[in-house]
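One protein chain omitted, others in place.
Right after this comes chain A.
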Amino acid sequence: MSILACNGGAVLAMRGRGCVAIAADRRFGIQAQTVSTDCQRIFPMGQRLLLGLAGLATDVQSVAQRLKFRLNLYELKEGRQIKPQTFMSMVSNLLYERRFGPYYAEPVIAGLDPVSLEPFICSLDLIGCPMVTQDFVLSGTCSEQMYGMCESLWEPDMEPEHLFETISQAMLNAVDRDAISGMGVVVHVIEKDKITTRTLKARMD
């Protein structure tokens, strides 16, 4: 089995009007066996910045922890919150350092600029190639299913509530067509003054 499909998992981020949303499934499994249903794939990296990682579970944790370390040093040296675009370059750099023995994790970044509050989403591949889009980004074992759902459901300039509904439906229906993702979905909606976190009731098979 492919290394990226060992543990399973999926992450999706969408852009709305003045807000972004990021969602991930909650299954942690080893091949066919489901080990737990409360795996954390989305990590807070700033006041309005979240990083989601899909792929091999051990590398998801390692990358998140090493990145947090670098981010803490940045904030101490600069004395300010990092911009999402700069954070993307930091992630890209960390991943490319391991070009010939990579971390098997594919990140998705969602956040608002700390000053202008402009929404920003991007994803990277496992060796750090960044891709910024204006609509949605995703990674995981059910990427094809998620692309299909997002292409049909996404529309520009969605308000936070509408964005939440859209990303939830896209995620729930995509993971229901993947054997190694699912077991619950957690959704974070980042607006200028708050982050709303909701856990969705999903099929547990």
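Methods note: a contact is a pair of C-beta atoms (placed from the backbone, for glycine too) under 8 Å apart; a residue touches a chain by one contact, two chains touch by 3 or more; residues count from 1.
Going forward, contacts and distances are computed from a predicted model.
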Next item on the list: Look at the options "Synthesis of cytochrome C oxidase 2", "Serine palmitoyltransferase 1", "Myotubularin related protein 11" or "Proteasome subunit beta type-5" and return the one that UniProt uses as the protein name of the missing chain.
Entry: "Proteasome subunit beta type-5"
Check: Of A:A54, A:I82, A:M146 or A:I180, which residue touches the hidden chain?
Finding: A:I180
Notebook entry, point to check: Taking the entire complex into account, which one of A:A32, A:L76 or A:V115 touches the absent chain?
Noted result: A:A32
Item checked: Contacts of chain A with the absent chain, listed as residue ranges -> 5, 8, 29, 31-34, 141-142, 176-180, 203-205
